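Shown below is the structure under consideration.
Complex shown without one protein chain; remaining protein chains in place.
Moving on, here comes chain A:
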Amino acid sequence: MATKFMLFFLCFALSIVTVKAQKAYVTRNGQISFVATNDDDVSAVNNEVASRITTNGDITFSLLIKSFFFQYAEMQDHFNSDYLQSNTYPRSDFKGKITNIQNINFSKNGVYPATVQGNLTLHGVTKPITVNGTIEVQGTKIIAKAKFTLQLSDFNIHADRVAKKVAIQFNCTYQ
């Protein structure tokens, strides 16, 4: 009886340790930028990306469309009002999983390749995406980087006169 109780207690204690061991890395000021694949002038950067990565492989990020800063103010206005309708769709969200999380050692410094699968909501449209990038572990902080291309028509964004595809650069430093 006592042994059983001890065993039960041990299992319970272990499960607490496991839960505790799952750590979340967070940033409120990550960076996502994009450039139109056909025109370098059409580019913008957002330095207010909120994102979380947990050591069990969950990854989320959210950004506000109005936080994209363009070099040209006129372009920024058109982007918000004509193409992204940022008053109606102010935010974009991503929720996904790092599929090869077992290959990433968060307690050992290094650059680890990472594959992320999840759903991106943009302009009111949700689509599954798969992205390859890296996670760099640097002591207590991590840096996630990825480059990928989005076809604007997939998200019901009609900006054909300006761009059909944009190259996205994800670059977030987490604590």
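The rule is short, and it goes like this: contacts are C-beta pairs under 8 Å (C-beta built on N, C-alpha and C of every residue); 3 or more make two chains touch, one makes a residue touch a chain; residues count from 1.
The rule we apply is simple: contacts and distances are computed from a predicted model.
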{"item": "\"GDSL-like lipase/acylhydrolase family protein\", \"nitrate reductase (quinone)\", \"Aspartyl/glutamyl-tRNA(Asn/Gln) amidotransferase subunit C\" or \"Putative nucleic acid binding protein\" - which is the UniProt name of the missing chain", "value": "\"Putative nucleic acid binding protein\""}
{"item": "Contact partner of the left-out chain, one of A:Asn29, A:Asn103, A:Asn119 or A:Gln138", "value": "A:Asn29"}
{"item": "Hidden partner chain, residues of chain A it touches", "value": "28-31, 45, 47-48, 50, 62-67, 69, 72-76, 86-87, 90-91, 171-173"}
